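With one protein chain held back, the other chains of the complex are shown just where they sit.
Moving on, here comes chain A:
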Amino acid sequence: MSDSILSVDDLRVSFKTDDGIVRAVRGVSFDVRRGETIGLVGESGSGKSVTNLAVMGLIPKPPGTIDGGSAMYDGRDLLSMGDRELQSVRGKKIAMIFQDPMTALNPLMTVEQQMTEVTRMHMGLNKKEARLRAAEMLEMVGISSPAKRLRDYPHQFSGGMRQRVMIAMALSCEPDILIADEPTTALDVTIQAQILDLLADLQKRRGTSIILITHDLGVVAGVCHRVMVMYAGRVVEKSDVHPLFESPQHPYTIGLLESLPRIDQSKGGELQAIPGQPPDLAHIPDGCSFRPRCPFSIDKCVQQDPLLTEVGPDRLAACLVDVETAERKAVEVES
């Protein structure tokens, strides 16, 4: 794809634990296009965050190791870069915001100190310019009297405001890509909407690509252009956002969509949960990793590990069964 700005290919990451080798990411490939928002969806432990931390070179080693793959940005592979080179990309070209704005900011430094250290390093601004820049960024993310608030410490901001500070800090060097790792999970629902609107608005104005990691399909429907569904360290379905919600192709996606509460559901109707637990990534079963929880599974799923294959225009899914015609059966979960 010519307009892709970051392309990750066959990324594999594992962690050494007492329990054996945990293969957290098992061959993930995707492209991020200029100016789009791509959603990364999945349960906890599906490898969404690890994928992005690996791209940023933030996997703690040890216990983590990158076992293979590449992440091409601007003609260079982020995975094989040295520290120096990587530092010039991090925060400047690819920035990141995190789930919990309560802990992601340094409690012992003022917002100004934290915001200016990025611009001073990456953009070579002096102290005064950096302060102006920081105030400008705070204003852009909707924080009133920014010059005054710069002198405050993170604990003097509310959760939503701290996430705005994080966003302002992340965008202050005008990065090409913003990785947002569950940016709204820790926030109140009303604040969630504000933050998502803010991200969408900033993207429109600056053309930043956003990788949005979330487990909330509602968020995906609201702001993403494309979606990747991850399960047990793999991408199981990749599609534009509308087709995914209209006709999900992978049983796991179907399960996720069915587990969403709906206003039009009959009262007292129970929420459909996906039975069972995600597999232990240290001991992944043979065949399809979703099979133990899958209502559509057939005999073939035991032996064959499905690959991501084209199931429609610009749509990929990793399933051996044609879910639209297959018969659904009750799943018995072995515990």
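Simple rule for what comes next: a residue touches a chain if its C-beta (ideal position, glycine included) is under 8 Å from a C-beta of that chain, and two chains touch if they have at least 3 such contacts; residues count from 1.
The working rule: contacts and distances are computed from a predicted model.
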| item | value |
| --- | --- |
| "Iron ABC transporter", "Dipeptide transport system permease protein DppB", "Cation acetate symporter" or "NADH dehydrogenase subunit C" - which is the UniProt name of the missing chain | "Dipeptide transport system permease protein DppB" |
| Hidden-chain contact residue, picked from the options A:A71, A:A130, A:I143 or A:M169 | A:M169 |
| Chain not shown: contacting residue from A:K128, A:H155 or A:R205 | A:H155 |
| Full-complex contact with the absent chain, from A:V22, A:L105, A:L256 or A:C288 | A:L105 |
| Contact with the hidden chain (one of A:V22, A:V89, A:A135 or A:L308) | A:V89 |
| Missing-chain contacts mapped onto chain A | 56, 58, 83, 86-92, 95-96, 98, 100, 103-109, 117-118, 121-122, 153, 155, 166, 169 |
